[in-house]
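In this view, the complex is presented without one of its protein chains, the others remaining in place.
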Amino acid sequence: MLINTVIFLPLVTALVLLCVPRTASGALKAIALAGAVATFVLSLTFMSLGVSTVADFTAPWIAGPWSAAYHVRVDALRLFFVLLTTLVSAVCVWAAFSYAQATRLRGFLFLLLTFETTLLGLFTAADLLLFYIYWDLMLIPVFLILSGYAGSDDARKAAWGYLIYNGAGGLVLLLGIIGLVNQTHTFEVSGLVPNLSGALSWWLFGAFAFAFAVKTPAFPFHSWMPATYTQSPPPLVAMVSGVQSKAGLFGLLAFALPLFPDAAHVWAPLLLVMAIASILYGALAAIGARDMKLLVAYSSLSHLGLVWLAFFAFSITSVSAGILMLISHGLIAAALFLLLGFIEERVGTRDLGAVGGLSQHAPRLAAYMLVAAMAALGLPGLSGFAGEFLILIGTWQTQPLYTSLALIAVVLACVYMLVLFQSLMHGPERLPRGAGPIELRPREMWLVAPLLAAIVFLGVWPGWLNDRTPNAVTAQPPAVSTTVGRHA
Amino acid sequence: MPGVPLADYLAVASALFAVGVIGFLLRRNPITMLMAIELMWNAGNLAFAAFARTFVDFSGQIFVFIVVTVAAAEAAIALAIVVMVFRRRRDVDVDEISELRG
Partner (left out) sequence: MEGFVATVPFTILFLPFFGMVLIALAGPYVPRLGAAIVGNLSVLGSFVLTAVLASYVWSLPPDQQVLTLKYPPAWATHPAYWAHIPPLTISFELRIDPLALMWMLIITGVGFLIHLYSIGYMQESKWYRTFFAYMNLFVFAMLMLVMAGNFLWLLVGWAGVGLASYLLIGFDADRMAAVLAARKALIMNVIGDVGIMVAIFLMYAHFGSLSYKVVFANVTSAGTSALDWIGIWLLVGAVAKSAQLPLHTWLPDAMEGPTPVSALIHAATMVTAGVYLIARAHPIYDHAPAAAMTVAVIGCASAFVAATIGMAQYDIKRVLAYSTMSQIGYMILAVGVGAYAAGTFHFVTHAFFKALLFMAAGIIIHNLGGEQDIRKMGGLAKRMPFAFLTFLIGTLAISGFFPFAGFFSKDAILDELQLLGHPWLWAFGSITALLTAYYMFRLVFMTFFTGAYRGDHEPHADRSPTMEVPVAILAVLATIGGWLVLPGHDEMSRLLQGAFGDRGILPTMGEINWFVTGVTTFSAAAGLVIAWWLYERAPQLRRRLATMFAPVQRVLANAYYIDTIYHWLFEVPTLTAASDIAKYVDPEGVGGVIAGVARTTTGLGDAMRGWETGYLRRYGLGMVVGMVLVLAYYIFVVHGGAAVGMR
């Protein structure tokens, strides 16, 4: 039952918010934050599970020719995705307090909390039907916030782009699921090895991979991303890039790779090219971006491309390191987008050319940005490096050529992160007229601090996470472990 | 009437149907058009009943009952719409009612 409490506590909190008058902003904030933090604290209890045990809850749902169950689970694979969601969500709910239109704060918090429940549902779903339902449900809060709470025409346009693009991805995923369940006659596919013809599994894996590539996003399916990431309010973009972007790669690990191991190998050459294209294209686009949020958006494209590389290089090291990279990227992207949000709020622009020399007014902000930017550029000792290094050391063993290409992006990452950091923080002072005090306020410092602490912790001791995720990969027959053997 | 062959029933039904179609296409008064639709319903009903009798399968007759009830409901709704339209426009020429064009 604990699982269900964790999944639905944010939703319940959101519903409670609706009973509070929208003018009582103090009460609204207190309730929302209490709910989000309580969810995080409760989810920490999953840490006691250990690697081989799972928290599991099943209830019969649909009988009949295509059976489905309400089946949720937290195991070694899902644990850190759940923790990432609850942590980032709590931080983002707190960050949302400074949302400009005070009278609409209630709706904003309501949607953020609802979004958290859909994310948690997705990461715990062990039944394919449930997974699919959450997959599409996720779109709704994001669409509503973008179209109704970001407050600009560009944002409304971005909302439609987001909805249509991701809706199309979801449709293809649905086709894939129907094609699969037509054979298995059940949506409960975890642990199942369906006996499919090669051609059918090729098509089905392709459908899954397409949907996942859209959601991540990966080049060339990322066109929804620039507008969505730049137009979203900071708490939303922190959740979308920090958590939601992991949904596709999580889906690969939890469903697509175990279900279609052979098809995955057939698709691998193409997907590796896609990964490398994402890595290099994202890095170059980030260097060229003049909009600070856009720069980080493209850097996400590059970093998550690395995880695609990790998964389809089929080495045990890189797949496990890919999970580390996903968690690490979630923390870093959330921290960066929140900090950039604070800056945008103060200076009123996202143009890198219009702002400069902030560190002179805001040494603390500069220090925070430094840690986040260095983590993103892969400085050893911070989590970004740990993920990157362990992925590449693994992929080098099976795909040295692609790894070499990915290493170019390590240098490019240094370029764009320095452009970001230095343009904002260093150089002669440039401030738009009428900008208020720049330094971080105590609330902002405290809310970003847990993310930075986690970044440092995972950078100094990634083995802590490694030791808690081994079964995530190896215990999934016949997913990656056996296919590696076949590969070698 | 044991001697009436199936083909005759069907001929009558076809004729009824053709009358309905022509009426539907040529008249501009919605009430007349509704009557034409009723003709087509009943052409179908006649065919159902004839087949049911010939093949001794009563599903056909059950269909007839369903069609009759649906036709009644349909006529009620359609007449209500016609009345509403008449109240607003003082005119019920279907060629004039084309606000829903794309």
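To keep things simple, chains are lettered A and B as they appear, and every chain counts its residues starting from 1.
Heads up, the rule we're going with is that a residue touches a chain if its C-beta (ideal position, glycine included) is under 8 Å from a C-beta of that chain, and two chains touch if they have at least 3 such contacts.
Computed from a predicted structure; not experimentally measured.
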Contact with the hidden chain (one of A:266, A:410 or A:456): A:410
Options A:284, A:354, A:435 or A:456, residue touching the unrepresented chain: A:284
Interface with the unshown chain - residue positions in chain B: 21, 24-25, 28, 33, 94-95, 97-102
Footprint left on chain A by the chain that the document does not show: 164-165, 219-220, 222-223, 226, 281, 284-290, 294, 298, 316-317, 320-321, 357, 359-360, 363, 367, 374, 377, 379-381, 385-386, 389-390, 392-394, 396-397, 400, 403-404, 407, 410-412, 414-415, 418-419, 422, 425-429, 461-464, 466-467, 470
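Throughout what follows, only the chains that are shown with their structure count from here on.
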Chain centre separation (chain A, chain B; CA means) in Å: 58
